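The structure follows.
Missing here is one protein chain; the remaining ones are kept as they sit in the complex.
Take a look at chain A:
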Amino acid sequence: MNYFPDEVLEPVFDFITSHKDRNSVSLVCKSWFKIERYSRQRVFIGNCYSTCPERLIARFPGLKSLTLKGKPHFADFNLVPHDWGGFLYPWIEALAKSRIGLEELRLKRMVVSDESLELLSKSFVNFKSLVLVSCEGFTTDGLAAIAANCRFLRELDLQENEVDDHRGHWLSCFPESCTSLVSLNFACLKGEINLGALERLVARSPNLKSLRLNRAVPFDTLEKLLMQAPQLLDLGTGSYVPDPSSEAYNRLKSAIQRCKSIRSLSGFLEVNPRCMSAIYPICANLTFLNLSYAPGLSGNELTKLIQHCRKLQRLWILDYIGDKGLGVVASTCKELQELRVFPTDPLGAGNAAVTEEGLVLISAGCPKLNSLLYFCQQMTNAALITVAKNCPNFICFRLCILDPIKPDPVTNRPLDEGFGAIVESCEGLKRLSLSGLLSDQVFLYIGMYAKQLEMLSIAFAGDSDEGMLYVLNGCKKLRKLEIRDSPFGNAALLEDVGKYETMRSLWMSSCEVTLGGCKTLAEKMPSLSVEIINESQQMEFSLDDRTVDKMYLYRTLVGHRKDAPEFVWIL
């Protein structure tokens, strides 16, 4: 290995693309570390506070693509206060000052200001791709800056962001010379857009492969866009309320016939269900169908559509499809790998329309299933055991029973055995979310069998510290652990403090760890940042035996962050 000059090793390393492999390569020896770091173009930072921009820039001068994640996962569910952190600006500022030729930025749960978008747009000549997922803090003015200044923009992909929509003409800010767009997704924007500008933009973007519209784009415009872009691979409709007797509807029907490449379909934010038949011609080739934002379709219309989708690999739907509808999915979609069933009523006040029966049907009909997110009314151990037998290939298994401590309704037992069967059968399981009535027993099983588990989400579960300890001791590959409303305390937290250095982060809220316990941990492990988030009550520094509301700890190379707000106390 020492006998190969760098020029020989570099192209070899080019073939190594996964972050994990790259990281391993860099640890082999000094010379490999050096070659790897100069040739690295893509960097993934799962916790933006684990390092800092300066270190990133120093180590990877050839950086082209950066992925950053900010807030902890439970921020998605309103458990993290609004201004906790995860600010993009310092990263852009530092990168802009350096000689890094950033081309791609992918962000998740970050606070992205208009200023940072504007600076981004002006600082990197070759910037090509911006993907924002579940971010906030920006307005359409920031988007206007991106549109106006990024001359070679290929991708602008906005997924489920909270954007302050100024209803300005950000789309019109794409210059006439911009013809490079490959992917444009603004489905999450709430406001009006300039329809003429959109039509012209699509018309001059021959490479456009992915287009996802927002609700403000009416059917008439959709029809025109499809005529312009028959080469699309991925389509997200905005409003789909045609007048069935109109010329526009007829034109759409023929436009759709020409779109032979569409493999991915979403949208229908507003829908005229009588006109879904126009879509059937493209259903046969669909591999991804996302109707999880289409409450306007009835269960029947949904199943009628799905019956045309025999090649489906990923399906996202609402629970009103019902168990019977899932039966239709099971008998139609034999290639199904990923299923997400979301609650139609996300406040959980009503009842979910699916139960364990639907899941069992799916598992029987779709043996390739490896990823599940399932919001349901109830679950039984027997069903989970059957599912485990039918589908041993789960990589991601997330079950959410609307009543989080509901036992097996048939036996009135906890769901320990059911989840135990899942982890025992699915040896490749990497991500697991639990719900329902659960005792320490389920954690015993997880610790015993879930050897590949990387992320575990626990809510309202367990009886004692033993539960958490089973997991910490048994799951050697655990990276992220998030726990809420469970009776785990200091004994579990402090038993093996070194464990947290092998993990990205730990979240515990409404548990039984005390301030004293957290302080002890912080003292013993200076390489961790232990944050206490305490918004509602006054911080009483002297009361060490007080339980903490929310604790978030993570390993870091750069010590305590300087941008923490008042209600965050870093021990």
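As a working rule, contacts are C-beta pairs under 8 Å (C-beta built on N, C-alpha and C of every residue); 3 or more make two chains touch, one makes a residue touch a chain; residues count from 1.
The rule is simple: contacts and distances are computed from a predicted model.
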Problem set entry | Per UniProt, the name of the complex member that is left out, chosen from "Sesquipedalian", "Aminotransferase class I/classII large domain-containing protein", "Auxin-responsive protein" or "Very-long-chain (3R)-3-hydroxyacyl-CoA dehydratase" | "Auxin-responsive protein"
Exercise. Which one touches the absent chain: A:Ile45, A:Leu66, A:Val80 or A:Cys396?
Worked result: A:Val80
For this session: Determine which one of A:Phe375, A:Phe394, A:Tyr500 or A:Tyr554 touches the chain that has been left out.
Result: A:Phe375
Seminar exercise, completed: In the full complex, chain A touches the hidden chain through residues 74, 76-82, 134, 160-162, 188, 243, 245, 270, 272-273, 292-293, 295-296, 342-349, 375, 385, 388-389, 400, 402-407, 412-414, 416-417, 420-421, 424, 433, 437-441, 445, 448, 457, 459-464, 484-487, 510, 512, 535-536, 547
